[in-house]
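Left out: one protein chain. Kept in place: all the others.
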Amino acid sequence: MNMKGIGIGLWVLLGLGLGQQTTITFYYPVGVAGPLARFIESYVSDFEKQNPQIRVNTVFGGNYEENQAKVVAAIRAGNPPDTAILLSQQLHTFLAMDAIEPFDPYIARDPELKKAVQDFFPAFMMNSTLDGKVWSLPFQRSTPILYYNKDAFREAGLDPEKPPATWEELVEYAKRLTKRDAQGRVVRYGVAIPTEDRSTWLLEGLVIQAGGLLYDPAGKGCKVLVDTEPVRRAMQFKADLARKHGVSPEGVIAWGTTPGDFAAGKVAMIYHSTGSLGFIRTNARFPFGTAFQPKLVRYGVPTGGANFYLFKGSDPAKREATLRFIKFMTSPELQARWSIDSGYVAARRSSWNLPLMRDYVRQWPQALTAREQLAYAKAELPVYNLQQVKDIIAEAEQAVVLGRKEAREATREAQRRVDEALKPFCR
Amino acid sequence: MTGRQALPLARTRKRLARAASFLREVPALLASLPFLLIATFTLIAAFTPTADLNRGQLGTLTLENFRLAWQAADFPRLYGNTMLFTFGLLLVQLFTVTTAGFALAHLKARGRNGPFYLILAQLFLPASALILPNYILIHKLGLSDTLTALALPYVASATGAFLLRQGFLQIPRELIEAAQVDGATSWQILWRVLLPLVRPHLAAFSLVSLVYHWNEFLWPLVVIQSPEKRVLSLGFASFARSAESGMEWGLIAAGAILVALPMVLGFLLFQRGFVEAFTRSGLKG
Partner (left out) sequence: MRSVGIFLLPTLVFLVAFTYLPFGVAALEGISALGSLFQQENLNALRVTALYTLLAVPLSVGLGLLAAVAVEGTSRLRLLARALIFHPVILPTVAFAAVFLYLLNPLGSLQGLLRWLGLQNPLGDPVGAFLAVVLVGVLKDAGLYMLYYLAGLQALPKEVLEAARVDGAGRLATFFRITLPLLSPTTFFVGIMATLGALRNVDHIFILTKGGPVGATDHLLYRVYTLGFEYFDFPQAGALTLVLLTALTALALLALPRLERGVHYDG
C-alpha cells in the first residue's frame, strides 16, 4: 500500500516535471498597414502547438515607437522581456542601457542558428552587426518602394509598365496623374510621400537618392548629418510636391492612412513600406505596380523594419525556449509565410526558393521589387537616443513641408538640437 | 375628446399650438444634432464592413467588426482587470470618503481648517498632473506594473469627502445627540445611525468614481506594462492603433462600443441617477 502510494507520488512528480511549462515574454510592434497583429498571434499559436512545453506571452506594444517605449519601461522596471521585435536601428539605445546580449555564443554552438545567420540577406544584417558581433536577427524587414496605380497610368496616357525612374519624371508623371473635377477640385492626387510622425525613414531614402546619407557610418552612433545639401534637397523636394506643383495633398501626409488612400484610388503613386504590400494587395481593386524609388543622382533606400533582440536577465530554460522561438520565427518557411501575409521581404535567401514563395512571386511579381532594391540599400540611421533624434529631424521636415521654415534654417536648427540631444551619450 | 365634431377653428388652433410647441423644441434639436451625428456614425460604422466604409458605401450590415475586435484584443481579461481596478478602488474609497466626510462634518472648528484646506486643494492637484512623481514613488515602492499602483493616487478623494460631508451635514443633529446619550461611540454612531442616511450620497459618488476610473487612460499608460494587466482604455488604444494602420474604421468603432458598453448600458438604465450623481459631485455652492 505504502509502495503504491509512493509510486503514485513519483508518477505525479514526473508528470509535473514533464508538463512543466516555460513561459517567455515577447513584445512586438506593428509598423505598417494591415491586420498584422493577427498574423503574428497565429504564428505564435502554431509555435505553441509544436512546442507544448513553451508558452509565449505576446505583447502587442503598438507602433514601433510605442513598442520601443514599452520595452524600455519594462527594462527600467527590472522586468525585461525575454525577446522583443524592435527596430534594428535601436541597437545603440540598448547597448547604452546594457540590456541586450549578442547572439554569438549561441551561433557558435548551434548549427541551425549559424546557417540562419549566413542565409539572411547581407543588407538586412547591416544594422545588426557591430564590432564583429551579432546583436539582433532580422524578422520583419523591408525597404520603402514606389507603388503605382496602373489604371490611373493608362487613363493619363502613361505606360503602366514604365514607372518614373527619376525625381523629375516623378513630378512630371504626378502632374499628369492629378485629376480634377469640373470645379477644379482634386479628385485624385498624383503622388503622396508621407511625412512620418516620428520617423525619418522615408526622408533617409530621399537623402540617399540625392547623394547623401543622414549619418556618418564611421561615427559610432554619434554623428548625425542633418545640415547638409542632400537633406535640404530632400526636404525641399517633398515640400514642392504640394506647394509648388500641386500634385500632392497639402500638409503633413499621415503614414498610417496612406496605403488606404492609395487602395481607394485617391492618390495614384505612393512611397511606402514594402510591408504594406499585403494590405494593398487585398484592398486595391485595380492593377498596381511596384518599382524602385526614383533617383536624383542614384538609386537608394534605407533598409527598415525590426529584428529580434535577446535581453539580459533570462534564465537558461527561458533562454533555450526563446532561442527556439526565434529560430521558428526566422525559419525560411515562416519568413516565406510572413512575407506572403504581410508584404515584408522574406529575410532568408532560401525562403525565395520554397515552392510556396515561388508560386506567390509568380502571381505577385510586385513582391520582387523590394528584394532587388536591396542591392542599393543602406543601413538606416543607427544612433544613440534614437527617438529624440528622429523626433527632432521629423519636426524639421514637417516645418519645411508645411512651409513654416526654409530648408536651410530648419536643417541648421535641427543639427544644433540633434548634437545637443547626443551630448549625454557621446563624449 | 375632440373628434370629428370639433370646430374647424379649434382644429386650426390646435394645429398652430402643436406647431408652436414643436418650434420650441428646435433649439434642443439643434444643440444635440452634432452629438446625434457622432453617435449615429459610430453605430453605423461598427455594423458596416470596413471595405464599404472606405468607399463611402452604406447599407450592408454585419457583425464581423465585433467578431474581429473581440479577437484583436483580449476583451474578457480587459473587462476583468478594469472591473477589478474600478470596483476594488471604489470599495476602499467608500471607506475613506465616508470617514473623511464624517470627520469634516463634525470636527470642531479649531482642528478643522488644516485638513479642510488640505483636502479641498486636492481638487486642483489631479493625479494626471502628477504622473511623473507618482511613477517615481510607485517604482520605489516596487509596485510598478500592478493594478494596486493604479488605485493608490485615488484612494483619498476630495470630491468624495466633500460630497459625503454634505450628506452628513444634512442629518439633524438631534439624531446624533440622542445616540450619544445612549452611550454610542463615534464609530457606532457613524456605522449604525448615519451610514444608512447618506446612502444616496454614497451612490452618487460611486457612479462618478466608476465612470471616471473606467475611462482612465494616462495613469494606466504610465504604470502598466504587462498585457495581462491592461485595462480597457489601454487595450483599446493599442488595438485602435493597429486597426488604424489598416484603416479598419469599422473595427475601431466596434471596439469603441465594446469599451464603452457597460457605462452606456448603465447610463441608459439609470439615466436619472447618472445625471444626479454628476450634478451633485460638482460640489458647488
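Going in written order, the chains are labelled A and B, and every chain counts its residues from 1.
Keep in mind that, in the parts below, a residue touches a chain if its C-beta (ideal position, glycine included) is under 8 Å from a C-beta of that chain, and two chains touch if they have at least 3 such contacts.
Everything quoted here is computed from the prediction, not taken from an experiment.
*Asks:* Using the document's definition of touch, tell me which of B:Ala10, B:Leu91 or B:Leu218 contacts the absent chain.
*Replies:* Considering the complete complex, B:Leu218 is the one touching the chain left out.
*Asks:* Where the complex has a chain not shown, which of A:Arg109, A:Arg185 or A:Arg362 is the residue touching it?
*Replies:* A:Arg185
*Asks:* Which listed residue (A:Leu137, A:Leu241, A:Ala264 or A:Val383) would be found touching the missing chain in the intact complex?
*Replies:* Result: among the candidates, A:Ala264 touches the missing chain.
*Asks:* Consider the whole complex, including the chain that is not shown, and state which of A:Ala254, A:Ala317 or A:Val361 touches that chain.
*Replies:* A:Ala254
*Asks:* Over the whole complex, note the residues of chain B touching the chain we left out.
*Replies:* Its contact residues with the unshown chain are 25, 27-32, 34-36, 38-39, 41-42, 45, 53-54, 56, 95-97, 99-100, 102-104, 106-107, 111, 115, 117-137, 152-153, 155-157, 161-162, 165-166, 169-170, 176, 180, 186, 189-190, 211, 214-215, 217-218, 221-222, 232-233, 236-237, 240, 244, 247, 249, 252-253, 255-256, 259-260, 263-264, 266-267, 271, 274-275, 278-279, 282-285.
*Asks:* What does the interface between chain A and the hidden chain look like in terms of residue numbers?
*Replies:* Contacting residues on chain A, toward the hidden partner: 65, 69, 72-73, 76, 185, 195, 197-198, 249-254, 257, 260-261, 264, 266-267, 385, 387-388, 395, 398-399, 402, 404.
In this section, only the chains that are shown with their structure count from here on.
*Asks:* Roughly how far is chain A from chain B, centre to centre by C-alpha average, rounded to an integer in Å?
*Replies:* Each chain's C-alpha centroid was found; their separation is 40 Å.
*Asks:* Would you mind writing out the residues of chain B in touch with chain A in their complex?
*Replies:* 51, 54-55, 68, 71-72, 139, 144-145, 225-228, 237-239, 241-248
*Asks:* Once bound in the complex, which stretches of chain A touch chain B?
*Replies:* The contact residues of chain A facing chain B are 30-38, 57-63, 66, 70, 73-74, 77, 79, 256-257, 259-260, 263-264, 279, 283.
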